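Shown here: the complex without one of its protein chains, the others still in place.
Naming follows writing order (A and B), and every chain is counted from residue 1.
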Amino acid sequence: MCLAVPGRVLSVEDRDGTRMATVDFGGVVKEVCLEYLPDLRVGEYAIVHVGFALQRLDEESARRTLELFENLGMLQEEFGDPWEQAVQAGDSDGLGREVQR
Amino acid sequence: MSDTTARPDPLSWTCPAPVRDRPRVVMGHGGGGAMSAELIEQVVLPGLGGPVRAALTDSAVVELGGARLAFSTDSFVVRPLFFPGGSIGDLAVNGTVNDLAMSGARAAFLSCGLILEEGVELDTVSRVAEALGAAARAAGVRVVTGDTKVVESGHGDGVYINTSGIGLIPAGVDLRPERVTPGDVVMVSGAIGVHGVAIMSERENLRFETGIESDCAALGGLVDAMLSVTPDLHVLRDPTRGGLAASLNEIAAASGCGVVVRERSVPVPQPVAGACAMLGLDPMYVANEGKLVAFVPREHADAVLAAMRAHPLGREAAVIGEAVTDHPGMVVARTGLGGTRVVDMPMGEQLPRIC
Partner (left out) sequence: MKYIDEFQDPDLAARLLDDIRATVTRPWALMEVCGGQTHSIIRHGIDQLLPDEVELIHGPGCPVCVTPLEVIDKALEIASRPEVIFCSFGDMLRVPGTGRDLFQVRAEGGDVRVVYSPLDALRLAEENPDREVVFFGIGFETTAPPNAMTVHQARRRGIRNFSLLVSHVRVPPAIEAIMQSPDCRVQGFLAAGHVCSVMGTAEYPALAERFRVPIVVTGFEPLDVLEGVRRTVRQLERGEHTVENAYPRAVPPEGNPAARAMLDDVFEVADRAWRGIGVIPDSGWRLSPRYRDHDAEHRFQVGDITTLEPAECRSGEVLQGLLKPHECEAFGTTCTPRTPLGATMVSSEGACAAYYLYRRLDLPDRPGSRPPGATAPAPTATDAPAVTVPSREDSSVV
């Protein structure tokens, strides 16, 4: 169900009435259907599964996740749990998407 | 059908077993993995009669008139015929030259059998022949005998080639997996997976663009450079079909040693990693055509590695692991995280996965 990889959009075009993009996966370039993410722009990353971009990759969220991993342990000892702080700071739905630090 | 009425019971979950007893040849029998081995062991060898051990290896060592010769044959059925970085003509020469080189022999003579499909353009045949000739000159081998047959349209894939070759094995050189001992250092001559990804990028229905070209090359010169350090290398293999995983498993099985590979040390170029991530493949199982894996006694490892790196075809050579006493016959990878996984013999055809 799940082999989907992040790729960066190189170009976008309409072909036969279908929104298509060329996407770079670490040096491999493949045609990808953008119909489910029509607003995706050149330079953005998408999660691609069997030739379809299914979700925009939120680069800011990725950065924050890594930052939280880096602060694991240290923050917890000194300042309490970073995720809980994040939730308190503005993740209203508790699902981590809107985490702010 | 009971399914439609029975209460769903997750505890009765059964999963499908693959078909094992096949009445016909399937593509997996040519994959260079366990299915290929079974076909040869269970169907071909009984027909040949008697133990023809060499039929299982890429190249045989035979003695004739006091000389030790390596003798090898290989057939080439690649599609497309021309791909980034080479063609079936390059493969047909280099494949056999490399099989001989893995016995330590410098290829001297080749035969070349062409099977052409009715309707293939003469220009195509001419280009294949030119590639063959150029590759032979580059490898320093002479094509001395040949044969050409034509099959009806639809009975071939344009051009098939078989080449056989012989070469002399220098005195003191004895390359066999049985010689591998615990402590041997495992090294590869460069980045893996390049040929396989270059071919896949041109396959109908997988098509993708990548800057990389096949690594197809004749390895005789590189092997000479390694043997000039010491004739006492233990075993060499060119990891073609089935990739590094198949070669290491063959060596582990034949030597009775275990093999440990440090995954992070295996050179995988970015586009190969990208293509493998996209298709769900493991670079360790992807084919190479211009790389070798060597098991070298520890005391010679540094010098052999230096010699490889000094050769144009070994510039990216790297130590990737060692032979060990543990888990005899098995190949185990130390993952980047520090865990372990078993690198099994590939079963049949490598297929893109979706999950």
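We take it that a residue touches a chain if its C-beta (ideal position, glycine included) is under 8 Å from a C-beta of that chain, and two chains touch if they have at least 3 such contacts.
Note that the coordinates shown come from a computational prediction; the quantities given were computed from them, not determined experimentally.
S.K.: Looking at the whole complex, which visible chains does the left-out chain touch?
M.R.: So, taking every chain into account, the missing one touches A, B.
S.K.: Check the options B:T57, B:S75, B:T181 or B:Q270 and report the residue that touches the missing chain.
M.R.: Within the whole complex, the residue contacting the unshown chain is B:Q270.
S.K.: What is the set of chain A residues that contact the non-displayed chain in the whole complex?
M.R.: Residue positions of chain A that touch the missing chain: 1-6, 8, 16-18, 25-26, 33, 35-38, 45, 47, 49-52, 54-55, 57-59, 61-62, 65-66, 69-74, 76-77, 83, 93-97, 99.
S.K.: Tell me, which residues in chain B touch the chain that this view leaves out?
M.R.: So the residues of chain B touching the unseen chain are 1-4, 6-20, 22-28, 34, 204-206, 260, 270, 273-274, 277, 279-280, 282, 324-327, 330, 332, 334-342, 344, 348-349, 351-355.
The working rule: only the chains that are shown with their structure count from here on.
S.K.: For chain A and chain B, let me know how many angstrom lie between their CA-based centres, rounded off.
M.R.: It comes to 38 Å between the two C-alpha centres.
S.K.: Could you pull out which chain B residues touch chain A in their complex?
M.R.: Residues 201, 208-212, 269-271, 273-275, 277-278, 280, 353-355.
S.K.: Write out the stretch or stretches of chain A touching chain B in their complex.
M.R.: Answer in residue numbers: 1-3, 5, 7, 25-30, 48-50.
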